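Every protein chain of the complex appears in place save one, which is left out.
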């Protein structure tokens, strides 16, 4: 089974589908708090790492995934609405999170992400998410961008 | 369009799918707070009515919809997990909420619900939900129970 | 999390102040707080609802249960300072008679 299909089969997974607006960041923080309430076995260090990664990736989706690209109207102007779906779950061995959006296909090469210099005021998001997680992957297909996050329980 | 299809087409609807456990009541309270943040035009009286109805119906789902019925194992023992999905949205004229669960088909006749005597310690849930909303309907199909709630904006 | 603040006044009246939402989970806690008070000999109880932002039918059930068990002992349970949300629910469920809201905690047993 792939990680995504493991996650989609977890009976106590949490799933939220919502408009891709900044106000949703707080809601996802609360969603994570509920995930930890259901799974008190997840150590606090891993909770922090997952929260960081999820919020970074979601903030990127909200900020970048719907930019008008090469003259094509952004998703919300096409009328289908800027939305994302996040799925969160915990197995015996790992925390799994999937995040999908219906924004413009993003050309992201995670293998080229590096941490910027200390005086940079931006550009740390993806590098921080990568550093926090055991595994982060991205692919774009069928008009949706998919992020898969995994944090192994130590 | 039916109310459900209107709701499912709202670009800024909120959707949560989660295990049917008591801890989720708090999460749904927070979900409602976010809905009101997105829709400041909804008057406080209608916010209270919707919140009451949603929490009553969800509490019933958590409490009753998974009771072992006539010897059949409950949903979680069949291995597919006790889960619900709630969808919340606001149109120009109304607040719409759908709630579906995968519990035992419930035999509920809303036309026979009445408010119990003042010294009853239970049995007020459905009556309170009915009294709070403009419209409440229920049907069970394809192994799922569906509740549709509507509160007109005055 | 809903918290329950419990006090006893000089005249022996128990004052319970739930802080937060009185839904299914909190109602169970309120039930046992009230049962403990009655079992401990406190038969006059005021539930101060000033910080109760929400109540549902199970919260109402816990209050009605408290009314019945205190009255059985010759006492009573009264509610004080309900919020708008609580008042709306009392109205919709026709409970403003058995649970008549009082303006103050101190004066809840004056009549």
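Lettered A, B and C in written order, each chain numbered from 1.
To be clear about the criterion, contacts are C-beta pairs under 8 Å (C-beta built on N, C-alpha and C of every residue); 3 or more make two chains touch, one makes a residue touch a chain.
The shown structure was predicted, so the numbers you read here are calculated from the model rather than taken from an experiment.
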Mind giving the shown chains that are in contact with the missing chain?
-> A
By the document's definition of touch, the residue of A:10, A:42 or A:127 touching the omitted chain is A:127
Provide the residue numbers of chain A that touch the chain removed from this figure.
-> 22-23, 25-26, 29, 44-45, 48-49, 51-52, 55-56, 59, 62-63, 115, 118-125, 127-128, 131-132
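Just so we're on the same page, only the chains that are shown with their structure count from here on.
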Could you name all chains that are in contact with chain A and with chain C at the same time?
-> B
Give the label of the chain whose average Cα location is farthest from that of chain C.
-> A
Cα centroid separation, chain A vs chain C, in Å, comes to 44
Residues of chain A engaged with two or more neighbouring chains = none
Residue ranges of chain C touching at least 2 other chains are none
